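Of the protein chains in this complex, one is absent; all others appear in place.
And then chain A:
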Amino acid sequence: MPKQQANWSPYDNNGGSCVAIAGADYCVIAADTRMSTGYNILTRDYSKICKLADKCVMASSGFQADVKALQKHLAARHLIYQHQHNKQMSCPAMAQLLSNTLYYKRFFPYYSFNVLGGLDNEGKGCVFTYDAVGSYEKVGYSSQGSGSTLIMPFLDNQLKSPSPLLLPVQDAVTPLAEAEAVDLVKTVFASASERDIYTGDKLEIVVINADGIRREYMDLRKD
């Protein structure tokens, strides 16, 4: 008898795209609000963005049930941290925690593609990008999800330093102003919605800076 293949998958892909851009004293995290399954839309109004700590926000695309479980898990761990240390977790600390949490399920992963954005202990913007099993890197900008193949090259064109060999050594952090970064994000999602069927409906933008956290919305194509 030939080897049987599974006829049921524990995973589903709910689509969508996420982006995060780090600035000198701010961080922009954005994601669309469309949730799909197959070629159908489940809802046009689902937030993929979750505030994990005062200065730390996560956007995740992939299987939203796993994303929700992951967010709840991290929120519980953050509460324990606050009880023990009497303070909020910093963004780099949360980044490591997220990586460990993902790798913990290395052999039945969270189907979740995350970008973590926030301010580090000095108030500078930081973005961390992940794969499904916790491999992560601190970067100046990143995108994940169904539209990332369309979005990432554009961000590289606009934000990437010419070459790592060039002197003076460029920081990972982009020298854009906050308003310019928000504008760039809006442009990027508008373009992605044109060609990626899973990206659209509405764009949710979260901006973290010294004043706190601010939320903005923008309409996208609904087809």
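Here is the rule we use: a contact is a pair of C-beta atoms (placed from the backbone, for glycine too) under 8 Å apart; a residue touches a chain by one contact, two chains touch by 3 or more; residues count from 1.
Throughout what follows, contacts and distances are computed from a predicted model.
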item: Hidden subunit of the complex - UniProt protein name among "Exosome complex exonuclease RRP46 homolog", "Proteasome subunit alpha type", "Ribonuclease P/MRP protein subunit POP5" or "Calcineurin B homologous protein 3"; value: "Proteasome subunit alpha type"
item: Contacting the left-out chain in the complete assembly, out of A:72, A:87, A:106 or A:195; value: A:72
item: Residue, one of A:6, A:80, A:167 or A:210, that touches the chain absent here; value: A:80
item: Touching residues (missing chain, whole complex) on chain A; value: 72, 76, 79-80, 83
